[in-house]
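Only one protein chain is missing; all other protein chains are in place.
Coming up: chain A.
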Amino acid sequence: MHGFANPARFLRIARWLMPLCMGIGVVAATLALYWGLFRAPPERLQGETVRIVFLHVPAAWLGMAGWMGIAAASFTELVWRHPLAGIAARGCAVPGAVFTAVCLITGSLWGRPAWGTWWVWDGRLTSMLVLLFLYFGWMALSQASEASAGGHTRAPAIFGLVGAVNIPIIHYSVIWWNSQHQPPSITMGKSAMDGAFLWPLLAATLGFTLIFAGVVLARMRAILADQQAEARLRRKAMSEAAF
């Protein structure tokens, strides 16, 4: 892992990996959404609204995966002081927050025809909303600590680790508490879903995951380039001040 600690080596890999992830991701997600929208049959009880699953589930997974990425990067930063870990955490924040918001909005749009309500304050929905607020808080803290401490990211790293407590709460909320939300349809090695829905769902999840990875790499490249430009301009200003 420390082999990737070198920003130059990271950039060499990211330059070809980022467009590859985005390209394959966009193609896979487009095909999967087309399949889900026009080829998959309507569900017996939910009718046409079941098609929302092909967006809602990948968005929910990536909302949680984004925070798991922040937590893993925070741990790496605190323990090994990996120079790219803080940048990776910042790279995960915006796509994670966007997918969390998409999950909440599509869930609400699904809830209205399925449950007869846009929103209920049950465990799953509330913990997902908490995740969105955690993202907002993390982004504000990260920006504030960068501005005040010259890129020192210890406080956001601790916040990233503490906030990870919410991930198992989201996952188990439908098991621990009575919920309007259905229990998980897909568990390790098992699926309660018919293949007509499962395959496009897996394809959409793969496609959106690759898009997520591509966006994280693009964000990391942007943050790294910003830091390098700042450092150069600062050095230039100091050398000019010395003369």
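What we mean here is this: contacts are C-beta pairs under 8 Å (C-beta built on N, C-alpha and C of every residue); 3 or more make two chains touch, one makes a residue touch a chain; residues count from 1.
Rule of thumb we're sticking to: contacts and distances are computed from a predicted model.
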Query = UniProt name of the unshown chain, from "Chemotaxis protein CheA", "Heme exporter protein D", "Hpr(Ser) kinase/phosphatase" or "Acyl-CoA dehydrogenase"?
reply = "Heme exporter protein D"
Task = Sort through A:28, A:64, A:167 or A:211 and give me the one touching the missing partner chain.
result = A:211
Key: Residue touching the undisplayed chain, where the options are A:28, A:55 or A:85   = A:55
Request  = Tell me which residue among A:37, A:144 or A:165 touches the hidden chain in the full complex.
outcome  = A:37
Key: Footprint left on chain A by the chain that the document does not show   = 22, 26, 29, 33, 37, 47-49, 51-52, 55-56, 59, 94-95, 98, 101-102, 105-106, 109-110, 112-113, 116, 208, 211, 214-215, 218-219, 221-223, 225-226, 228-229, 232-233, 236
